[in-house]
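Written below as structure tokens is the structure these notes are about.
With one protein chain withheld, the remaining protein chains of the complex are depicted in position.
The letters A and B name the chains in turn, as written, and every chain counts its residues from 1.
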Amino acid sequence: MITFDAVTKAFPGGTVAVDNLSIELPTGQITVFVGPSGCGKTTSLRMINRLIEPTSGTISIDGEDVTKQDAAVLRRKIGYVIQHAGLFPHRTVQDNIATVPLLNGVNKKQARENAVELLGRVGLDASMATRYPAQLSGGQQQRVGVARALAADPPVMLMDEPFSAVDPIVRDGLQKEFLRLQAEVGKTIAFVTHDIDEAIKLGDTVAVFREGGHLAQVGTPQELLDDPADDFVADFVGRDRGFRGLSFVTAEGLEVEPVQTYVDGVRGVRLLLDDAGRPRGWTVNGSDDVRAITGTFTKQDSLRLVTDLAISSPAGVAVRVDGDGVADGAATHASIADHLADARRESAG
Amino acid sequence: MIEYIQNNYSEILTDLGQHIWLALVPVVLGVIFALPVGYLAVRRGWLYQPIVNLGGVLYSIPSLALFLIMPAILGTGTLSPLNIVVSLAVYTFALLTRTVADALLSVQGQATQAAEAMGFRPFRQLLQVELPMALPVMLAGVRVATVANISLVSVGALIGVGGLGALFTRGLQLGFMEPIIVGIVLSVLLAAVCDIAIVLLQRRLTPWDRVATR
Partner (left out) sequence: MITPVPLFNYFGFLLDPANWGWSDGSIPQRLVEHLGYTVLAVLIAAAIALPIGLLIGHTNRGAFLAINIGNAGRALPTFGLLSLMVVLMGTGLVPALIALVVLAVPPILASTYAGIRAVDRSAVDAAVGMGMRPTEVLFRAEVPMALPLIMSGLRSSTLQVCATATVAAYVGLGGLGRFLIDGLARNQYDQVFAGAVLVAALAIALDLAGAGLERAVVSPGVRQRGSARRGRRRGARSTDTSTQEAPTASTAG
């Protein structure tokens, strides 16, 4: 656990970047620091590995004050990932990844072997090992950055906007893999972002910062969406927070209508299935044009996805499939609304 | 011309040999002194401007003047080769301290921050991260200094120690073009060979730099 106890940082120019911050980052979880630019997120993060020293207050990891430890030794136990990865241009990918193990005195052969293995864990091909960073795309560099931070198997990771500099599609892939990786390794992670969507997607806990280095609210993503502490948080979380909140309700128990209704046609719209019963597309008013199906959902998917599918399909329904991809039901707007009402009642009672 | 070379080739070779060490020993000396001083200019920020200014002043002193002031500073005779060697080392030093400092400054950024965050101690970080990254720019400076030294050595012939410059004074005394042309061509060739040698050395030392600019 990382503990901030009344931590304040005032820079020489007089800027108070962090003001009396007290927060706990639970072991094995992702805590996201989110907020507009310049509100002290990076400063807070960099005080953990002492790249910045606090003006007052203490930061401790598992009860040990970080300022009481040798800075270099402390840092070797903390992984650090930044926006543009910060890879060493003069070292190959494997030697970049092997950096901290080498600092710790692991022999070079061993460190390189581990590095190549880690490449696989972050979804890169082993053939990349001997390339230089300049020969990788931005997304690949970022993966190497994550691998480098993981190389010495540190219990704590600090990540400062690690996915901000890549395009949205690559970012989405990186985020998914990051969650998968975290499920395996269970690190204590402090993650900085200015993107509320990313915070909600990745955070076990989200800490919303406001200008002047104040903490506006700390809670689970759902708590922030359901019950913002004040106007600032409500505004930052956004007008469509109700819709975003659907991310936390699953389609488990959602009432569906039989698929047969739509195969035979409703309001001139028919669902086409292939021989195995998997949805292929829609036809409208008996036309020969087939509009490809944009997506389907399973019981584990979020109500947000179901709603989106229902809104965008010509029939106004979202098609549910089983594990084999065979259509086994259709959710209408009405059934989604009922399900949501049930979910609200449950969480309130 | 061919005849001149045939009749004098042993003298020409001696002049060339002297030219080479007069030009290259100062490069080595200059690098040895420029590295720590350039580093100091980076570590102690307030020293940067004074050091750069001092380098600028030293670099602007004309070579013949510096060759002839040296005896007063070193206590050598005016004809000592040491005057030339120390003067050229001063030029190399003046040029390279700034290059070293600027090269080290230019690599400060994400990668050096990441190094600090991963737990490098300052000296190791300098050796393993900053110096390698700064190497291409520093070697470019070494190229300039080497070529400059090679072209300057011959001025030393005015005070009796000038490598290929001896061919120029001889040509002037005799009113012959041949030795002068031989001297110019050899001097330019020597500069080109040294320049290419440093480029090849840089390719070997900084393989990442080529892939980056590809």
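Note that in this section a residue touches a chain if its C-beta (ideal position, glycine included) is under 8 Å from a C-beta of that chain, and two chains touch if they have at least 3 such contacts.
This structure is a prediction, so every number in the text was calculated from the model and none was measured.
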| item | value |
| --- | --- |
| Touching the absent chain when the full complex is considered, from B:Ile20, B:Leu35 or B:Ile61 | B:Ile61 |
| Chain B residues touching the omitted chain (full complex) | 45, 48-49, 52, 56-57, 59-66, 68-69, 71-72, 75-79, 91, 95, 98-99, 102-103, 105-111, 133, 136-137, 140-141, 143-144, 147-148, 150-155, 157-159, 162, 164-165, 167-169, 171-172, 175-177, 180-181, 183-184, 187-188, 191-192, 195, 209, 212-213 |
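In this text, only the chains that are shown with their structure count from here on.
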| item | value |
| --- | --- |
| Chain A-chain B separation of Cα centroids, rounded to whole Å | 54 |
| Of all residues in chain B, those that touch chain A in their complex | 109-111, 113-121, 124, 129, 132-133, 135, 206-209, 211-212, 214 |
| Complex contacts: residues of chain A adjacent to chain B | 49, 51, 71-76, 78, 80, 82-91, 99-100, 103, 131-135, 148, 158 |
